[in-house]
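Down below is the structure, laid out as structure tokens.
What follows is subunit A.
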Amino acid sequence: MMGICGVSLPLFIVIYVIAQGLPAINWDFFTSEPAGGLSGDGGISSVIITTLWLVGATLVVTVPLGIGAAIYLAEYARDTWRTEIVRRGVELLAGIPSIVFGLFGLAIFVQVFDLGLSIISGSLTLACLLLPFMIRSTEEAMRSVPRSHREASLALGATRWQMVRSVVLPSALPGIITGIILCAGGAVAESACLYVVMGGSAEMPGTPLDGGRSLAVHIFYLINETNALDKAMATGAVLMVFVLVLNIATRFLSWQYRARVGGKK
Partner candidate 1 sequence: MKMKISTKDLDFYYGDVQALRNISLDIKEGQITALIGPSGCGKSTFLRVLNRMNDTVPKTRCRGQVLLDGKDINYNGTDCVELRKRVGMVFQQPNPFPKSIFENVAYGPKILGMRNKEQLREIVQKSLRAVALWDEVKDNLDKSGLALSGGQQQRLCIARVLAVEPEVLLMDEPCSALDPIATLKIEDLMQELKEEYTIVIVTHNMQQAARVSQWTCFFLMGELVEYGPTSRIFTNPEDQRTKDYISGRFG
Partner candidate 2 sequence: MVRKRYDSSLGALQDDVLVMGSMVEKSIERSMEALKERNLKLAERVVADDCKVNDKRFDIEEKCISLIATQQPVADDLRLIVAVLNIITDLERIGDHARGIASIALMIGDESPVKPLIDLPRMAQKTCEMLRHSLDAFIQHDANLARRICAEDDEVDHLYDQVFRELLSFMAEDPQTITRATRLIWVAHNLERAADRITNICERVVFVVTGKMEEISASCY
């Protein structure tokens, strides 16, 4: 009974939004910029581009930092109280509400670093938000590599870094990629903290220092400032398709990983 409810509710939401938004979706919707202001006319072309830039920049910052930190924590850090503090810190960060990151981003990136309300400020803010998740998922992927592989590598005369590079990382790669995709999903899903640091420009961004709206933020603006509920639903539908695609990609990759490593035994 609960199972049926659990499945049918989200399914209903998805279908409802897509159904409501479908009428507004046409070629024009994707190719014209939103008019901004109170009208709600136009499409979401600039919004899509902004979203893509945002996700790209976020990943560029988050992925190397996240993987690097995870490598350190999983392979190099010894079990001291210092390492415990770092781990607790990471867990703590994961629990902080995203709007607080938005405030942080506003204070530091927008004002102190003088990056202004821009896509870069948005990416850096998102990086802070998503870093704990990246670290955690990478570390988990690395920990799932069996100890026997590490030992075999070391016993052949590999240094620690060679072992990490040639055995652990390749084996953990599918898990790491899953983490990256989830990060991207997280970036796309954020609304409140981006509203605070990215400005609300509806125009096509020229440089990363320009402001903009991501899909989620655009929905927010449409609902609050305009009457174009249909456009909002349509944007919502696009957003959900986006997330759905990311989800499917994640599942596909985990299935592939399991088949490659586990199924062939």
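Simple rule for what comes next: a contact is a pair of C-beta atoms (placed from the backbone, for glycine too) under 8 Å apart; a residue touches a chain by one contact, two chains touch by 3 or more; residues count from 1.
As a selection rule, all candidates are chains of the complex that A comes from, given by their letters.
It should be emphasised that the depicted structure is a prediction, and the values quoted were computed from it without experimental measurement.
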- Item | Complex partner of subunit A (touching, any copy) among 1 or 2 | 1
- candidate 1 contact footprint on subunit A (complex, rising order): 78-79, 146, 148-159, 162, 166-167, 170-171, 260-261, 264-265
